[in-house]
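Only one structure is covered here, and it is reproduced in the block below.
One protein chain omitted, others in place.
Order of writing sets the chain letters: A and B. Residues in each chain are counted from 1.
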Amino acid sequence: MSDENTIIVCRCEDVTLGEIRKAIREGATTLDEVKRITRAGMGPCQGRTCRLLVAGEIARYHRKHVSEVLQSRYRPPVKPVKMGDFAALSEEGGNSQEEGGHRQATGGDGQCICGKAVTGK
Amino acid sequence: MKTTELAIVGAGPAGVCAALEAASCGVKVTLIDREEQIGGQLVKQTHKFFGWHEKSAGTRGIVISGDLADQVKANPDICFMGSAEALGYFQDDGVLLLETPVGIQKLKPERLLIATGASEKMILFPGNDLPGVYGAGAVQTLMNVHGVRPGKSVLMIGSGNIGLIVSYQLAQAGVKVAAVVEALPNIGGYAVHASKIRRLGIPIYTRHSIKEAYGTACVEGAIIWQLDDNWQGIAGTEKQLDVDVICLATGLTPLCEFLWQAGAEMAYIPELGGFVPLYDENMETTVEGVYVAGDAACIEEASTAMAEGRLAGLAIAYSLGKVPADEFSRKRAESLKELDELRAGPTSGAIVKGLAVMKEQMRKRVSQ
Partner (left out) sequence: MKPDVLMTTGIPSKEQIDSATPPGSRRKQGPFVVIECFQEIPCDPCYHSCRFGAIKPFESLNDIPQVDWEKCTGCGVCVAACPGLAIFVVDETFSDTECLIAMPYEFSPLPGKGDPVHLLDRSGDKVGEGVVHRVVPGRKPQGTPVVWVRAPRELSLNVRNLLPSAGKGGNNCV
């Protein structure tokens, strides 16, 4: 089907249906294998859009049910995060009990909008 | 590290109702959502809800979300963390990682409820990456949250309740809906929603799909065609539509990333929307202390999501010793009866079948 090179499966990484099918024809049998060959699912949405579509293509090619296609793992973080943010986390040591264990996240200024305690203990 | 009795990921109808129920029993709740606002998809729902007269039927989703948000804010036992996106759940130490405007934070809850809702399913067609191709959720966000029309003329793909409702909302916003196409032989959503848009002059084509979208820099039009019994397009049945927006309402699938990470046992049950966690009558997954409610458990209406949330909140409160056993069993029975009634009609036939599959898998698991 000549259309397959104009149909985008993974919008984040611009991977076409043709590229996905080529990877499957060449032996990829799992979502992870297709991902490593084509980058489908490695973009900002981490496969939320294309995961089922790729699984469907693998299933169709191998005449399997989509539930039998090996799913790739959902590793944290589920979306791209800046390295610096993780670095800040480890420096903080993960302890903010003195603030009542609670810094409200709304508004971006670290201020609490509700003034309630999280821990209550 | 911060701790809390109950962390709820997702402040949509299921998460908020769970928070309110659990807090009413004395549980300290941290309610987390990536949006600044409470309500999840409810804030975009400008149509009136079905259900019981006593339980907000006839009220618009946006009004319900306002009421729920007021209740959350007034409740001293619920802390709402807005603009906070969960990044991951670490099974071994039971820690939830959150990205907040003040940096990444760790939270260790005694109980975890995943109420993350669903993600939209996409379909493949030539031109599907042209600007102007939207998911129905994005169209609702643009129109109903930001007050922006997505375009002048829309082709709606999918006639489930979302496709029908968003078509209605587009018409209310003064946007022309050129057609609704549905691949199945019958309209997927409620008949009253279909009739409502039909009398606006919006045609609904069942057994039809999109053949292609065309345009150079953005969508300039679409071609639809009729499908045969094998879901293949029939040459010669093409219709060309002058549209600048193609809106995909082709179904939802549960968003269960944190449940996979928690090691919850998952099953592929198409009637429930795809891969779903196995859960029991308390909405508890196969991982002790990890619960699920709403679309993350099974793709359904907001009214059932709210009922599931209340059930999960109650069960969590009981598991924490906050509710006496007799009160728990009485309230749980009420909750289950409520869910049964919501699902008693023919429009819930597939859901009931899917839930039976779930029950059977849980039974097998326990007997092993």
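Methods note: contacts are C-beta pairs under 8 Å (C-beta built on N, C-alpha and C of every residue); 3 or more make two chains touch, one makes a residue touch a chain.
The shown structure was predicted, so the numbers you read here are calculated from the model rather than taken from an experiment.
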Partner chains on view for the chain not depicted: B
Touch assignment to the omitted chain, from B:Pro185, B:Gly236 or B:Gly321, lands on B:Pro185
Identify the residue among B:Gly147, B:Gly174 or B:Gly236 that touches the chain left out of the display. B:Gly174
Looking at the full complex, which residue from B:Gln140, B:Ser303 or B:Ser319 touches the chain that isn't shown here? B:Ser303
Determine which one of B:Leu31, B:Val95, B:Val181 or B:Ile202 touches the chain that has been left out. B:Ile202
Where the missing chain touches chain B, by residue: 46-53, 57-60, 62-63, 171-174, 176-177, 185-187, 190-202, 204, 206, 303, 341-348
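Going forward, only the chains that are shown with their structure count from here on.
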Chain centre separation (chain A, chain B; CA means) in Å: 19
Interfacial residue positions of chain A with respect to chain B in the complex: 3, 6-9, 11, 14, 17, 48-50, 52-53, 65-67, 71, 73-79, 81, 85-86, 88-89, 92, 94-97, 101-110, 113-114, 116-121
In the complex of these two chains, what residues of chain B are touching chain A? 1-5, 28, 30, 36, 73, 76-90, 97-107, 119-122, 124-129, 212, 253, 255, 257-258, 260-261, 268, 274-275
